[in-house]
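Shown next, in structure tokens, is the structure this report addresses.
Removed: one protein chain of the complex. Kept in place: all other protein chains.
Going in written order, the chains are labelled A and B, and every chain counts its residues from 1.
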Amino acid sequence: MSAGSVRPGRYGRMMTSVLRGTLRLDVLVNRVYPTDFNPLYYTGGLSNLFLLTLVLTGIFLFFYYVPSLGGAYESVEYVTRTVPYGDIIRGVHRYAADGFVVAVLLHLFRNWFTDRYLFSRDNPWISGMILLLFAGFIGVTGYQLVWDDRAVAVTTMLMAMLQSIPAVGPVLVRLFLGGAGVSDATLVRVLMLHIFPASALYLLLWWHYIRLRHPKIWPPAVWVLFCLGLVFLLAGVIPAISTTAATPATQPAAMPLDVFFLWPFALLNILPPGGVVIVLVVSFALGLAIPYVSRREAPVEMGVRHAGVAQVIDGNCTGCELCYFDCPYNAIVMVPSPAPGLSKAAQNRTLLAVVIESRCVECGICIGACPFEALELPKFLERDIRAQVTDALRAEAVPT
Amino acid sequence: MRTVYGLGILFLCVLALVFAAGIVFGEATNRWLFGGALVGGLLIAYSFVLLLMRKLGLIGPRKAER
Partner (left out) sequence: MKVVGFVCDWSVDLHPLLDRQQLRGVSGVHIIRVPCSGFVRPAWVEDALSAGADGVFVTGCPYGDCLNREGNYLMRDRIDALQRRLQRRRIDPARMAMLAHGLHDGDAFVAEVRAFVERLQQMKTSAGAP
């Protein structure tokens, strides 16, 4: 049976060629690294590695930071100049943040282009988009905490963007600043807005992992060493430094912006603040919509690949739990069996397997695990597979 | 090819020793950036030693992937 008589539309074909390009990258990397060391298969774990680095170095920096207009800059300079290895820890914090964004974007694009958001995998996708949003926000507040020229410029631009939001704009600005203008209260709030979302990331990660069995949350040792080494090396070679201290008379001027976190502010060069807000909101909304509109092929175009949700054949199930252990998406649960089964082996069962349909991705791994023919995929019935095998063994070989 | 990998491991180990000496030097003379950069270099060298050992077959996939 050929793969569907309906041809995918232009969008579907474009996404298919993007998929092929993504996997071509794998081929290149697999020439150097064994497949279970390929970093592209561990983009989530790499992100987690950078996050942990950020948290640990952040705790170190937090011990020295003073959240007041007069004391912030001095305290950061103290850590950088006086504390042994303080400059390195600060640099690691900064470069791990960039590394985090790189890893997260690799993770996003790879999982998008290889269709890993279908069925119940929209849970990791949506939680991942929110994680991305939080991460961006944490990065911006991080640059503000230093309270140098750049921080003042970022704050001014951020306030302009918040102000442009209709109805709630001025309220948000007052909430953020802790009053009518910038004061000590502002930095306390910015510190809270830096640390609290960072802690909330771990809560969101619980949601991010919940639909997956054995999520790969840590990369192989080779990559742990390499990424940690890279951020330390960068921290030593290109030290992270503040620009000049902010004074009440500081006027924000042109300055280089960190492309990973501060790109929305670079957009302010070509768009008004309201325009940048719209760009951000629309991009985020499009990102959230991906699991629901981005399929390369509609189910009818998928032909044989749309297998149907796995069905338990109640009479045969013995409660052996093999399907429960093998399902990669926790879509099978064992319940106390309400009645004995029909087949001999199922007579004495105490447990019964139940498929949670909203979690099933129609992969069929449970069918492969079950020794008792108690599971079926509706479009890939056992008898059809056996018939195909019989036909294959009977057919004449096509001359090569 | 195996000799190339073996020589690579040897070279990286010597390099790692040099880096380690540099870290101690940086510690002693309060050159924290220098020492920190060398810590980074050391970790990167270790990661390549592990890769070469894997290609030699001395180590295998981690338990989750066996």
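As a working rule, a residue touches a chain if its C-beta (ideal position, glycine included) is under 8 Å from a C-beta of that chain, and two chains touch if they have at least 3 such contacts.
Remember, predicted model here, so these are calculated numbers, not experimental data.
Participant: Looking at the full complex, which residue from A:L54, A:A135, A:V312 or A:V361 touches the chain that isn't shown here?
Facilitator: A:V361
Participant: Looking at the full complex, which residue from A:R20, A:R81 or A:R174 touches the chain that isn't shown here?
Facilitator: A:R20
Participant: Touching residues of chain A against the unshown chain: what are they?
Facilitator: Touching the chain left out of view, chain A contributes residues 3, 19-20, 23-24, 26-27, 30, 35-36, 38, 41-42, 114-116, 212-214, 216, 304-305, 307, 326, 328-329, 361-365, 367-371, 377, 380, 382, 385-386, 388-390, 392-393, 395, 397-400.
We adopt the following convention: only the chains that are shown with their structure count from here on.
Participant: Could you put a whole-Å number on the gap between the CA centroids of chain A and chain B?
Facilitator: Their C-alpha centroids are separated by 30 Å.
Participant: Which bits of chain A are touching chain B when the two form their complex?
Facilitator: 33-34, 36-37, 84-88, 91-92, 214, 216, 220-226, 228-237, 239
Participant: Would you pull the chain B residues touching chain A in the complex into a rising list?
Facilitator: 30, 32-47, 50-51, 54-55, 61-62, 64-65
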